[in-house]
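A single protein chain has been omitted from the complex, and every remaining protein chain is retained in its original position.
To keep things simple, chains are lettered A, B and C as they appear, and every chain counts its residues starting from 1.
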Amino acid sequence: MADTLIKVDLTQSPTLNENIHNRWHPDIPMACWVNPGDEFILETFDWTGGFIQNNDSADDVRDIDLSTVHYLSGPVGVKGAEPGDLLVVDLLDIGAKQDSLWGFNGFFSKKNGGGFLTEHYPLAQKSIWDIHGMFTKSRHVPGVSYAGLIHPGLIGCLPDHKMLEMWNTREQELIDSDPSNTGLANPPFAATAHMGRLTGEAKDKAAATAARTVPPREHGGNCDIKDLSRGSKVFFPVYVDGAGLSVGDLHFSQGDGEITFCGAIEMAGWVHMKVTLIKGGMAKYGIKNPIFKPSPIKPVYNDYLIFEGISVDEQGKQLYLDVNVAYRQACLNAIEYLKKFGYSGAQAYSILGTAPVQGHISGVVDVPNACATLWLPTEIFEFDINPTAAGPTKFLDGSVQMPISPDVK
Amino acid sequence: MADTLIKVDLTQSPTLNENIHNRWHPDIPMACWVNPGDEFILETFDWTGGFIQNNDSADDVRDIDLSTVHYLSGPVGVKGAEPGDLLVVDLLDIGAKQDSLWGFNGFFSKKNGGGFLTEHYPLAQKSIWDIHGMFTKSRHVPGVSYAGLIHPGLIGCLPDHKMLEMWNTREQELIDSDPSNTGLANPPFAATAHMGRLTGEAKDKAAATAARTVPPREHGGNCDIKDLSRGSKVFFPVYVDGAGLSVGDLHFSQGDGEITFCGAIEMAGWVHMKVTLIKGGMAKYGIKNPIFKPSPIKPVYNDYLIFEGISVDEQGKQLYLDVNVAYRQACLNAIEYLKKFGYSGAQAYSILGTAPVQGHISGVVDVPNACATLWLPTEIFEFDINPTAAGPTKFLDGSVQMPISPDVK
Amino acid sequence: MADTLIKVDLTQSPTLNENIHNRWHPDIPMACWVNPGDEFILETFDWTGGFIQNNDSADDVRDIDLSTVHYLSGPVGVKGAEPGDLLVVDLLDIGAKQDSLWGFNGFFSKKNGGGFLTEHYPLAQKSIWDIHGMFTKSRHVPGVSYAGLIHPGLIGCLPDHKMLEMWNTREQELIDSDPSNTGLANPPFAATAHMGRLTGEAKDKAAATAARTVPPREHGGNCDIKDLSRGSKVFFPVYVDGAGLSVGDLHFSQGDGEITFCGAIEMAGWVHMKVTLIKGGMAKYGIKNPIFKPSPIKPVYNDYLIFEGISVDEQGKQLYLDVNVAYRQACLNAIEYLKKFGYSGAQAYSILGTAPVQGHISGVVDVPNACATLWLPTEIFEFDINPTAAGPTKFLDGSVQMPISPDVK
Partner (left out) sequence: MADTLIKVDLTQSPTLNENIHNRWHPDIPMACWVNPGDEFILETFDWTGGFIQNNDSADDVRDIDLSTVHYLSGPVGVKGAEPGDLLVVDLLDIGAKQDSLWGFNGFFSKKNGGGFLTEHYPLAQKSIWDIHGMFTKSRHVPGVSYAGLIHPGLIGCLPDHKMLEMWNTREQELIDSDPSNTGLANPPFAATAHMGRLTGEAKDKAAATAARTVPPREHGGNCDIKDLSRGSKVFFPVYVDGAGLSVGDLHFSQGDGEITFCGAIEMAGWVHMKVTLIKGGMAKYGIKNPIFKPSPIKPVYNDYLIFEGISVDEQGKQLYLDVNVAYRQACLNAIEYLKKFGYSGAQAYSILGTAPVQGHISGVVDVPNACATLWLPTEIFEFDINPTAAGPTKFLDGSVQMPISPDVK
């Protein structure tokens, strides 16, 4: 039986737990050490550290301080790991904590984080998803049930000083390129940094340059890849002695793109993993970013409705091979379609963010239009959403809606 | 048995065939008419109309006049189809012509079309793929064999005048936005227009505004969606009386993105299809772009190596949530990996363009980095490409290479 | 392009074609020779050589002389093949002949061949299935459509004299064990033997001991394995110099067990294959019967209704771990279920015989009951056959039925 090396108490603040951190920095001390070949379990907070509650108000989604996220468990030191190695992580299983069998999804206010469709859904909204064994349902989004594609939204190893500096430099350059300061990236922010076991002056010093956790980067990090799910095997670049593996931001289910940003179906839980090493693997295999192999056990949906989008925006403006715009159009097309069956736009948006929808980069060379496709599994619906000659049936009467919280002031 | 309504003679120029056209315009007369419920077969040229040859020189890829493509079969009129309907097309089967059991893939010169990785592979290159029943292999790219995911790169209905004008307007605006005229889009070009049965003055007039076929648009068109494959069912918006369905640009296999641009495994062939109508379906289902359901018969690969890419470009510059850049990095990462097994970069690039690789929009909200993943099926390789502690084996000795043709002058 | 080494003319009797044979015997001369590594195509008659017609009468099913079947194309000699080798056959593709895009299914009369449920359906019945590209539908069995799982019912190499003698001996012993002579097996029968190029005395002599083609045996033969479908790779034991590969009895689709016996969806067609050798492979791998690897391209159905059966027969008698009885019960249970939606028993039986249903040996040790399961894909039906609280809807009104032909006399 694998030992639980890091435990979390969901009734406590994550900032009181010294095996938790919310920044990336090589000076964060290892929370614990393991040997190659070891199996172990890490418990995790949800990415907000418990800020979002299981209730019917979106106020918490509106009011969250996003400088506090993500609360990660680790870093775990792996004996013998050296820069240039590949750390092979088998995600043997992942689950929710037994005292917390639910997750949340939401859209941030456009004024505080936003999301992929924030121009269309600019206000904070939330849906709660109950976990029923391997399945989930929501009291706010009727008519759908998904088998869980459980995965960590965020997992990766500590950067070294050089890589950290590179991150900070390039992201600051992006920030600097935007005089109106609309939040293209988030620079280090010491005030809300939680640096694990690092305290005092050392903490203050490191926190001043510690990287925020939102973006995915060379080490993996907040990739939000739904298929990096329990049962998969991941090969992570190692930058520091001991590797320093951290994990958090567990998702019960998510669609490609995590378009709702807040986020997937977000949950607290645990990760059961095994680590081994490929010495010198980065050079051997020419690895810059992590690679992985998918799980042999995952939800298999076979029947899809596939929506196309091209890179012409909502105002009819032609963009040049812009996959983001194309995918946004595919998403908007799917939402319009689902409305015909009685969903509100917000509910349809939530489905695209939480169900195991696929987002494919279908065509990226046919100037000037990129083409993206959104694959919506039909088997998640309790009614038939396929097009027929008779036209759609409004299965939902609109009596159930998602909580919404207008911006204050 | 379904009738073959349009035949092509591969030894003749497509411009001599009045059931072929290479522009979109509502005035192109129907090549033939069918009734809803009919099954029929259309033969097609390859997208270049036979310009690219089955040989070991990339000169034709270098020298092609891209204003001549794509040669499409149609338009097929469907009795009773009216603007606002959905034309339901069952792709009952698709195949190569028996006298042409091969296809080509290539990269255009950066000076003439380019491709997704044209900065890295700026010269014309070509590979030829032989078709062996349901499988393909190339004499220029050793060690791989794929089961065919046969699909039309291009299929859709005629635009009406209003839609055509919208296309031309928005694309011209894009062209106009680029003073250095680097080819962001292609405006109408009458000189090489082939307008099917339209001749004389009427042809000249229409050709002056007829849309080029390269981009996918609202009607579908050149979507290059690999999963719109034989066995799938597609729902097309109808804009003109009779719908006017045209098809061409058949692919034996392709990866998500068709990153090599020239293109997938391009072939001449035939499409066996059935058409029905959903009257008023566009409004009933809120349809702007085509939607489709995937085929129950397609190559199923289960084991993948998945490469991540983020939106930091090759020079280390940070882009803001740019999926194109992220997918390009994932592709480059995969190419570096494959080189370790003995492939040239060009061969690896060809594999990504031709094999049924998946390109997923994995994360698109985690500022500032988009995350894209490229899924490479391991089962297409004749040797094991999985990472191991021992490191990779060079299975290929480099003795087989792809033809390359330097730019002239 | 692969050469067609054997052609068949469907308007002629198969007995006039010297590249066809309907018995197994080592003296049958090779119809043609190929080299290891060669690709080639063989055309085939349907297993009855054209006796069953595309019409609406089951008289031909009732009246057929089963001593005439199966008409096989071959044998193909493979240069260098020797006893003890494994002949590796890649089934690169299989299809119907363009002048014969249909197939038949039926039940033989209990008096002439019968079938798995002949006690319940003792009279000759027939259904005709039209081939629409990769799909099939029947005018006699409404409401279903299948993607084709095309495969040869019968394929294998010539036996040597010793193996032939073993077959004849053991099968005669079985016949002799049944004094009432109910047809437990079929001994050699010279009168209707067609021995390919063998003529005159040599033919008469060989025909006297040539094995009938109905049973599968060590060499493969009439295995009727639905998953040995186009795209699969088969490893056949070789018993004679040159191997002598023959093939026929093509099926467009079939369920596990081929329970209707006459048969799957039976068709004339062609097989595109490639042969190679594993020298001494039988001993190297301990091979007695063929082994194979399934195709990467085949119909994929994901949603099933699964029916259980146990080894208690229709009269309530307890059998000991008898999988045949258990599978028969599972089949009968599925038929009763389908009747609730409006199918006749015969139509339901036809569906189980022709659709890609799976038959699993689920439990075979829990004395005294074997347990078998029949997997019915729900996606082949045009209506929903899942159980609901409301109960089933009779989608079919019984106006369409299968032809039936009472026994004469």
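In this text, a contact is a pair of C-beta atoms (placed from the backbone, for glycine too) under 8 Å apart; a residue touches a chain by one contact, two chains touch by 3 or more.
Small disclaimer: the values here were computed from a predicted structure and weren't measured.
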item: Among A:140, A:170 or A:298, the residue in touch with the chain that has been omitted; value: A:298
item: Among C:116, C:135, C:239 or C:270, the residue in touch with the chain that has been omitted; value: C:116
item: Per the touch definition above, residue among C:98, C:180 or C:388 touching the missing chain; value: C:388
item: Interface with the undisplayed chain - residues on subunit B; value: 300-303, 379, 384
item: Missing-chain contacts mapped onto subunit A; value: 1-2, 39, 91-93, 98-99, 101, 132-135, 147-148, 230-231, 272, 274, 295-301, 379
item: Subunit C, residues in touch with the chain not shown (by the definition above); value: 86, 115-116, 166, 170-171, 173-174, 183-186, 214-218, 220, 222-227, 235, 256-261, 276-281, 284-294, 296, 303-310, 312, 316-324, 327, 329-330, 333, 336-337, 339-340, 358-373, 375, 386-389, 391-392
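To be clear about the criterion, only the chains that are shown with their structure count from here on.
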item: Identifier of the chain whose CA centre is least distant from the whole-structure CA centre; value: B
item: Whole-Å gap separating subunit A and subunit C, where each centre is the average of the chain's CA atoms; value: 51
item: Distance between chain centroids, defined by C-alpha means - subunit B, subunit C (Å); value: 40
item: Touching two or more other chains - residues of subunit C; value: 300-301, 379
